[in-house]
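Incomplete set of chains, arranged as in the complex.
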Amino acid sequence: MSVRLLAAATAEQGMLVDTTVRFIEDTLPLTGVRALAESTEPVGAAYIADAASLGWFGMLVDERHGGGSASGIGLVDAAAVAAERGATLQPGPFVGTNVVAHALSVAASPTGDLVSAGQMSAGPVSADTVSGEAGPHTDLLARLVAGQAVATWVAGAVGGLTPGAGEVTIRSATDAPGGGSALDGYVLDGEVRHVPDALGCDVLLVTGNGTDGLTQVIVDTTAPGVEIRALSGLDITRRTCSVRLSGVHVPAGALVGTPGTATEDLFARQTQVAAVLAAAESVGAMHRDFELAVEYARARIAFGRPIGSFQAIKHLLADTSLSLEMAKGLVTAAAEALGGGAPDGAELAHAAKAFVAEHGITLTHACFQVFGGIGYTWEHDHHLFMRRLAADAVTYGCAQWHRARLAERIGGVG
Amino acid sequence: MGDTAVKGTGQTEVPAEASTETLETSETLTLDEYRARARVWIRENLRPVPAAGPAPVGMRTTETPPEVIAAGRALQRKLFDAGYAGITWPREYGGQGLGGEYERAFLEEARGYQMPNLGIAGGTTFGVCAMTMLAHASPDFLRRHIPRILTAEELFVQFFSEPEAGSDLAGVRSRAVREGGRWILNGAKIWSSGAYYADWGMCLARTDWDVPKHRGLTWFAVPIGAKGVTVRRIRQITGDAEFCEEFFDNVELTDDDVIGDVNDGWTVAQTMLMFERGGGLSHGGPVRKVPQGIAPDLVELARSVGRIDDPQARDLIVRAHVDDVARRALMARLGGLMRAEPGRAAHLASYAKLASGVHDPVRANLAMAIGGPDAVAWEENDEAAGRTAIGFLNSRFMSIAGGTNEVQRNGIGERVLGLPREPSFDSGKPFREVLRDARNWSGRAG
């Protein structure tokens, strides 16, 4: 039942995937996801804590910040977990929490430029080398890794990532009405829609426009002025939210990294990491929807034959299988390259998301055609995958956005 | 899914009828006199159609509320009493026996006025079931049922597809066994649109298992309220529950309920499929070509998500538009070809069906790409914003219902292009052997 995203998993990666599959089967299989979807509850704290104990939230975090991964490249492991999650349509901000934790870990390193440097979980802790003190978000990072806190990323329309979603303004508190000293930190205003799974999160990483350029801060969801509202959505297994920030004050220590160019670089890396993980979740959903269609084609009889013996069905599934294998290969390659610091990491990450966004839609249509009428029923699981894949296609950047990032790189290398 | 097919809501196809009282009068009227008279009656008795919002992207099978159906039945009765029900239907069964030009005149005058809304079952009753009955049922049967159909006392749905017989329509396994002068029906049907509020089902059952599958089938009229009939509404992926599933547990029927000849059900089914797939196309005039501007629904969508000036969104809109006009042009071309060669009409109709089956999903995907994040999540209760997503979920309706794309492609390949036949594994042996052999499929043949 595993997606088997990695063609050549190490023994450690195999174990990570096995425990992940078993954990999901035991705690939140698809029947449970369905029940959760029809209720209004977010996923429980116990689920998060147990998942954290499997290592779900520390794979993109430096070891000195409490992170660690099964193989040398945390992003590959995280992608493998994401794929299994996608196959069972797991809810909750797995991508969000990992992106936030990764951003905090990178920003806490002295150079902050792991973006172009090397391995995803390498690099010294800022506490040791910069000031001798613990970094500003050390405690939060530890809580995220341990599953004691969940986070999501409020990016909105920054850089066109989520068109029409709105953006946040981050002013220095001194400039805000009422004034104050620089120590007072920042004031945030704005409404951003299409934030994945914000409901139930403890903290938000908010990207916004500040006086010194692009700025990122950590916001506690319990802070006054934070209002989170669930939207209606096509994907009923995951809650997209609207986040309104009305004069939200955060302390100076809430800042993540240095505003301006450095944050732009970090922002770019966040989009790439999110792209790989979101694509991996999609590939998992593609895998399972496809698997169900193949099973159906084997069993369903029409015109005196199993329908899978008809070339119309057989060839449709073969073509779909090809694009699924390509998607798996590309997501793996992107995770390896981006996570391993290869020069083409960013390029592959954008390509992976662009490929998966489009082929996920094509795949779910193909599966629907194989299911025929039964696919129209609420009881059949197909529509849950169809909904998820369509929603995934625009989350963390649609195909067009990621292709535009690649177009910017034409003529360069990597 | 086979049972609702290409009919849309069915609404516009409900033929308006004239009742017996005015029969003599109507017959002596010239077309112009008839039209003038109808106009007066319509203005006095019907209400104008309320202005509609923009059409949703894709097809939506919305449920019709019970009170609307009740009002629809009353209004149909009113039409009947006034002599405007069954205008072209035989007088002996409650129709007016007039020519098609009278019906067209009435419909033209009624344009813009609200006609009876009998929901999706209304379309099936008037456009498919009654038409098929008129072609095949006994005079006794017709005398019993057609007048009650014309007064909307009897709404019929199709009991045709089965859980194990979808595309393979002739593969039905519901069985009717003759016992002591009665027929005992057992089995299950599915995709019967609107059965939950209809009165009768027109049901195909196997009555002989020892002949090839297209033989040994018989149609029955089944009262939906009869003992042993259970109707379950099917919740669809859109959340609607327009379709139903029925279970028959020793339902007792009589010879009076048989439609057409016993074991000749497939002949009847062919007629039904012709009506269901819009075989009427060939009888109409040229399809009216109304310039509609460029994909107005998608332009509206792009405006609502703030992308109307985005060149890539505009290109997607144009791509949809090019396919839109090509599909409209295809319909016009098919109309011309069908008029030129009526014998090929049924085969050519596959093009219309396949065009929808192929292009509806493409268009829905384009709409999703234009809509972007706003098409995927929206403010609670903002129904308009959710339309693109509903259209996406529904977009394969035409590629599956009423004959899948694959069935249409086979039809075009073999009956239009003259390509060699698909090997058949179910037409030359008793149906019970077909089922056994399919289960033991090995791929070995000739």
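Letters A and B mark the chains as written, and numbering starts fresh at 1 in each.
Quick note on the criterion: a residue touches a chain if its C-beta (ideal position, glycine included) is under 8 Å from a C-beta of that chain, and two chains touch if they have at least 3 such contacts.
Model, not experiment: these values are computed from the prediction.
Q: Counting over the whole complex in this file, how many of each chain type are there?
A: When all copies are included, the complex reads A x2, B x2.
The rule is simple: only the chains that are shown with their structure count from here on.
Q: For chain B, which residues count as touching chain A in their complex?
A: 1, 161, 164-168, 171, 190-191, 234-237, 239, 243, 305-307, 312, 361, 365, 368-369, 372-382, 386, 389, 392-393, 396-397, 399-401, 404-406, 409, 424-426, 434-435, 437-439, 441, 443
Q: Once bound in the complex, which stretches of chain A touch chain B?
A: Residues of chain A touching chain B: 162-165, 193-194, 230-235, 240, 242, 301-306, 309-310, 312-313, 361, 365, 368-369, 372-373, 375-379, 382-383, 386-387, 390-391, 393-395, 398, 400.
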